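The complex is shown incomplete by one protein chain, all other protein chains being positioned as in the whole.
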Amino acid sequence: MGNPVNMTNHKPKQSADSSAGAIIEETPLIAGNHTFSSITEKISGVIEGPTPKMWWVLFSFSVSLLLILVGSVGFLIWEGTGIWGLNSPVGWGWAIVNFVFWVGIGHAGTLISAVLHLFRQKWRTSINRFAEAMTIFAVICALLFPTIHVGRIWVLYWFFPIPNQMSMWPNFRSPLLWDVFAVSIYFTVSLLFWYVGLVPDIATLRDRAKTRGKKIIYGILSLGWRGANRHWRHYELGYLILAGLSTPLVLSVHSVVSTDFATSIIPGWHTTIFPPYFVAGAIFSGFAMVMTLAIIARKAFGMEEFITVNHLEKMAKIIMVTGLMVGYAYSIEFFIAWYSGNDYERFTFINRALGPYAWAYWIMVSCNVIIPQFFWSKKLRTNVTVLFILSIFVNIGMWFERFVIITSSLSRDYLPSSWDYYSPSIWDIATFVGSFGLFFTLFLLFLRFLPMISMAEVKGVLPQADPHHPMYQKSGEAHENK
Amino acid sequence: MTSRSENTYMMPANNYGKLAIVIALIGILLSTFGFVKDPGQFFHSYLVAYVFWVTISLGALFFLLMHHVTGAFWSVSLRHVVESIVATIPLMAILWIPIGFGIHDLYHWSHESVMASDKLLAAKAPYLNTTFFVIRTLIYFIIWGFISYKLRSLSKRTKSNNDILSMRKVSAVGTVFYALTVSFAMFDWLMSLDPHWYSTIYGVYLFGGAYLNGIAMVILVIAALKSLNLLTTEVTSEHYQDLGKLLFGFVVFWAYISASQYFLIWYGNIPEETIWFKRRWEGTWKAFSLSMIAVGFIVPFFALMFRAAKRNLVFLSSICLLLFVAHWMDMYWNVMPGFHRGNVSLSWIDLSTMVALGGLFFWTVWRSLASRSLIPLNDPYLNKSISHKNF
Partner (left out) sequence: MKTNELTYGVLAEFSNPADLMHGAEKMRDEGFKHFDCHSPFPIHGMDQAMGIKRSVLGYIVFVFGLIGAVCGFALQAWVHTKAYPLTFAGKPYFSWQAFIIVTFGLMVLAGAFAAVLGLFHLSKLPKFFDGLFYSKRFGKFSDDGFFISVDSKDLKFHDEETSRFLESIGGTNIEVIRGE
């Protein structure tokens, strides 16, 4: 995977001599000598060109997995949650593990769009579009699990404050209801954010469309966008406001998910560090998934000039930082469990590390705490193959983290007589595997029909997009107003 | 590139340093009198003042670490100001000594008879004992002192990229140590005041307040320098706006973390945990707690929301002073309810210890500022920092 073309991008950094006054030359965000027009050609070209054979292969595979999901969910609705491996102490099994896993992954997209936008990190422009798409699809997968976990999904509307003939209202004091609100609001806001970002690019597709059908569809979706400054000025502020609203929202979502556990009084669940710890874990897993997908997509569609090794390195750094935060939380939890002097707290943590689920615990620690430490080395974090492999390990580790938290605490709680070991049934596994089918089907459709990189934003970070750039100074007279 | 000469950026002679030391001496005198009169009150007041000021130095240290780790260029022209606040860490190490003497007045667990008679506390004895407590504090200060010494000496000769990269390396590793030491320091100095109580988020919660007020201190020192007509063009409203944004972000962060702690304990409703909040909800403590939310979150949140507010130094500094009030309340609220059960009971020693430590703090900051140019003149990013603009 180490493409020699990418490696040359790093050359300027070393060439800057260390004499006084020299600043580190910033690696250009977009490699190659791209013009505005070549960006349009390259990115729209993916959608307008013929469908690659490989796409069909992957799509058929994803749809097959999706069919497994449809089958296993269908059987679940027919038969009930008894088909899962749930037992008496472990009432929450894989379904909730998968829910938290997918919601976690769904954190990177909005984080990249919103938080990095607020921090003026321009490198986000190359990855935000498909990271947001990934967010939306991951949240769809996440929403699926609690939905089917309720058992009787035909009364799902009880979750919402809809006036009804039973005069019954939802319990707003329950963390599970907060989940319903937090995750569905998160989904809605992410979708709005994504759509707003898409409008100028859809206008490009409209203006390039050859057939009448495409013109109409893209025409409607782009709302008559004319790239006018009287649009952009509201658009820019609107985007900034959405970023400002999404930032606390994205941090709140996983905090709310953490309250599902932390408001209870189960040892290993009831601990005050859970909200920020879950948020750090979510960003960690989300970036790992973006990394995995970015490496595949840039290779498959030849986008190495847009998603450079520099971009991947920056993501690797974020993975490392959030990995350290997760490691911090593991250690503090362990220490405070001991410090509390409470027998149940102490037992829970010793049981995690040495009990029947020790294998899962150590997978979690190795993948989430030890593996990201490789990213301290610049050599490793700029090697695409290494990044790809390590990002997958992080994805695995974060699934196991949720598994450890949920299962180990439930399977051995206060009363030893009710302890039991939990293992999943074939239907648990099928549903989980099938959810990847749903995710990848949606993701492949996105890659085929919408621009995977934001053209308007990438054009905006090219040096020639800045009207005050030195290259324009010689021709015209100096600006009167800055 | 404009060349700047060293001399024009040295701080001219002024009275601020002298003023600080005079105030400090008055504070020390009064506090000594307080110590003779009521040692119990003195040690508790001293602890409040101490954690107030030490968290501010630690917050500034974190500001410096983040400046290097993220490679931020906008804050280059502020770097010497930040470093001068970090320079108070050795002072803070010395000022810890009275706490070591007051250990029996402050910490219940330091009495061996108490530990022996309480099963829960006996289980914690390997950690909560006087010797280990002092050793740990020593370790914290060695680590903080080492990080700040290293960054300061590297900063002195910053000329090239390699210097910047080596500061980045020190900071990256330093941040890891910082996170652990600050958390444990807060567990030790504050959480163990009530040795039965525990909360995993406690370190993050105090870190949030520390960083927030570290930023506030940076703004206030700049305001003080501006009042002497210094740094007129080097630190601009663009910098205030960035500092204001950080301040806003960490007002929210502090509120989020402290609300999480409260909320989960309130919801779980386990007596051994709720007792801590119960103590802070009795008598006049309730009004104190509620006003802390107003002063520390609601007012600064709405005040800092607007762009114009962040770009006006006078307004921004008054918000910083308000945040200092909130931070003092926060520290008081963490330390005192165990000592003054039932009702808030303010003492003049609370004020005298704050003044004594504050005077020494400012004196150290000022001496450090006077020792070299106010901005890092040789830093290759300096011009970029000065001309930086928010969009």
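Points worth noting:
In order of appearance the chains are A and B, and numbering begins at 1 in each one.
Definition applied: contacts are C-beta pairs under 8 Å (C-beta built on N, C-alpha and C of every residue); 3 or more make two chains touch, one makes a residue touch a chain.
What you are looking at is a predicted structure, and each value in this text was computed from that prediction instead of being measured.
Across the entire complex, the residue among A:Ala182, A:Val404, A:Leu438 or A:Ile453 in touch with the chain not shown is A:Ala182.
One of A:Pro28, A:Pro248, A:Gly302 or A:Pro356 touches the chain omitted from the figure, and that residue is A:Pro248.
Summary of contacts with the chain left out: across B:Tyr9, B:Phe177 or B:Phe263, the touching residue is B:Phe263. Touch with the chain that is not drawn comes from one residue among A:Lys122, A:Lys214 or A:His231, which is A:His231. Summarising the interface, chain B meets the missing chain with residues 259, 262-263, 266-267, 269, 391. As for the chain not pictured, it touches chain A at residues 35-37, 40, 161, 167-174, 177-178, 181-182, 185, 188-189, 192-193, 195-196, 200, 203-204, 206-208, 219-220, 223-238, 241-242, 245-246, 248-249, 252, 256, 259, 455-457, 459-460, 464-469, 472, 475-476, 479-482.
Here is the rule we use: only the chains that are shown with their structure count from here on.
Once the centre of each chain is set as its mean CA position, chain A and chain B turn out to be 34 Å apart. Across the complex, chain B meets chain A through its residues 1, 119-121, 123-124, 127, 159-162, 164, 172, 176, 179-180, 183, 187, 196, 198-204, 245, 252, 256-257, 260-261, 263-265, 267-270, 272, 378, 380-381, 384, 391. Those residues of chain A whose C-beta lies close enough to touch chain B in the complex are 16, 18-24, 118, 120, 248, 251, 255, 259, 262-265, 270-276, 324, 328-329, 331-333, 336, 339-342, 376.
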